[in-house]
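Here is chain A:
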Amino acid sequence: MNLDAKIPSGPLEEKWEKHKFDMKLINPANRRKYDVIVVGSGLAGASAAATLGGLGYNVSCFCFQDSPRRAHSIAAQGGINAAKNYQGDGDSVHRLFYDTIKGGDFRAREANVHRLAEVSRNIIDQCVAQGVPFARDYGGLLDNRSFGGAQVSRTFYARGQTGQQLLLGAYSALNREISRGTVKMYSRKEMLEVVLVDGKARGIVVRDLVTGEIASHAGHAVILATGGYGNVFYLSTNAKGCNVTATWRAHKKGAGFANPCYTQVHPTCIPVSGDYQSKLTLMSESLRNDGRVWVPKKLGDTRPPDQISEEERDYYLERKYPSFGNLAPRDIASRSAKEACDAGRGVGPGGLGVYLDFADAIKRVGEDAIKKKYGNLFHMYKKITAENPYKSPMRIYPAVHYTMGGLWVDYNLMSNIPGLFVLGEANFSDHGANRLGASALMQGLADGYFVIPYTLPNYFANEKFEKVTNSDQAFKEAEGVVSEGSKKFLSIKGSRSVNSFHKELGKIMWDKCGMARTKAGLEEALVKIPKLRDEFWQNLKVLGGNESLNQSLERAGRVADFLEFGELMCQDALHREESCGGHFRTEHQTEDGEAKRDDGNFCYVGVWENKGVGKKAELHKETLQFENVKLATRSYK
Partner candidate 1 sequence: MDITLHVWRQKNAKSQGKMEVIEGKNISEDSSFLEMLDTVNETLQESGVEPIAFDHDCREGICGMCSLVINGEPHGPEYGTTTCQLHMRSFKNGQHIFIEPWRAKAFPILRDLIVDRGAFDRIQQAGGFVSVNVGSPQDANCIPVPKQDADKAFDAAVCIGCGACVAACKNASPMLFVAAKVSQLSLLPQGKPEREKRVLAMVDQMKAEGFGNCTNQYECEAACPKEISVEHIARMNREYFRAAALEESPKEGHGGE
Partner candidate 2 sequence: MKLCHRLFQSSVGAKMLMAITGLMLTGFVLVHMSGNLILYAGPEKFNAYAHGIKSLGALLWLMRGGLLATFVLHVYLAIKLTIENKAARPVPYAYEATIQATAASRFMIHTGLMMLVFVIYHLAHYTFKIVSPEISALAPGDAYAMVVTGFSSPAVSGFYILAMAALSAHLRHGVSSLFQSLGLYHGNLNPITEKLGPIVASIVFFGFSSIPLAVLMGAIK
């Protein structure tokens, strides 16, 4: 597997500028001759499709939802980082770069992260020009808030709905291109195969989720912007439809899967309340700006919070990390909550929760000020739990939220398959082993608005393309595979629903490959998952037919892929004998319980090559070079 990252030469600060000049361009009149397929319409997909359409390429964009506006980017709450330094508090491109590298526990590429920090500023300009209503102060200028893992206020926000506003901005840009005829939008279509011709990605096969019709689309390049795989855990903060199918099927066609074990567990989610639960709800990390996290000092203390005096409370984040306090990065805050609960000091039903207390903030600035800042989050909490967070502290517990791993890409965001580009959460590139808050939106939009519009033309200009149409043999074969797949699910006629398999897989993953992982646990999971997968193919029950809207059938395909992917994830977690960021191996920790990296042996990207179902994937390595930052132990004390 060729893992040349193609990082441009020269000083870090000049790489991207230099690369932009070195890359070849496509003449405006020739652009419409190139067909680009974009899968996914979230921040990365919609921004890429809109931008490329705007440049004059002939773009087709696909999403499985009923409208591109539904993509799960819409649910991001807190904000988007940008090194604007509007607050004059010492921010700079280099600081954002450094914070992101350090936040990712030194497991990301320097050049990619620096580029991300550079273009972060353009993103804000672009979004404001689109009419995104960011929060403003009384002078009419943009407001900022602070976020985990940073000591500057660089996060731009639109109340608690920043993701929504940014996605609707990208959606509006996409709509403009659709109306101009440069982008053709296909909704309720699920991508089920990537088609390669002469080793290049030249198209996709999709299933129409309403009619069951299977169709092929050919193009000169395929862009996957299909999000992360957090739903392998069944319970996560992801939307129910989020899945690994697009990236997994590309992986099975030869694309390397990088660092699948890096998953982010978000510290501030509403705790699980029962078996019926279908998803977990995140409460923005921004709550930690004013909320104080604590648990009772006494083990098994079941008194209501207002009866526990100050002296009997352990504000553990403030105690352990005095300089960052409640704003410690996500992985650290999550693990600390787990530690407290594992030690028997958790609160609420089942003891799986910690308090997030706003009493001090309300006393300091008043209930109205808190309501203005977090009103919608408090409202949401109340709706779900029927408790009033203005009166008693919230109960929170970590939940799977984001996945840093993804398909391997080079500096140009191209996978090891020529012509297959991967953007946003679907790739592995910028967050290392842990993502900082408000950086996902930044990366999705950076990739779509400001990276792919430069790197894709360069690919086109350097390649010769044979004429390929969707009636070619390769497409017909891929269509056959897809339609056989559907038929197979329907023909098993077993006794267990798709959901029950997904739930069981999720439990294995959470128990053995969740916040804390052990060798024994992962080995156990690697036995259990193939067994469950075998049962799935023997005992699955999917009712209805293929030629209609059949939600169970859709899910069967996604769960089948999760059942293969989960195994790879555990394999990756097992091989990485160190703790870093979102990957915590209990065998590898310091005396005070912090993650212990092994830079000597694991300072690389672990890229897996698929060898077929049930066969052990092959590991390839891209060594990470750090020329501008010093590898240090991450400290937020």
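One rule holds in what follows: a residue touches a chain if its C-beta (ideal position, glycine included) is under 8 Å from a C-beta of that chain, and two chains touch if they have at least 3 such contacts; residues count from 1.
Here is how the candidates were picked: all candidates are chains of the complex that A comes from, given by their letters.
These numbers come from a predicted model, not from an experiment.
Here chain A appears alone, and the candidate among 1 or 2 that touches it in the complex is 1.
The residues of chain A lying in touch with candidate 1 in their complex are 47, 50-51, 54, 65-72, 74-75, 84, 86, 122, 124-131, 133-142, 158-159, 161, 163-165, 168, 171-173, 175-176, 178-179, 185, 187, 210, 237, 239-241, 273-274, 276-279, 281-282, 379-380, 383-384, 386, 449-450, 453, 497, 499-500, 541, 543-544, 548-549, 551-552.
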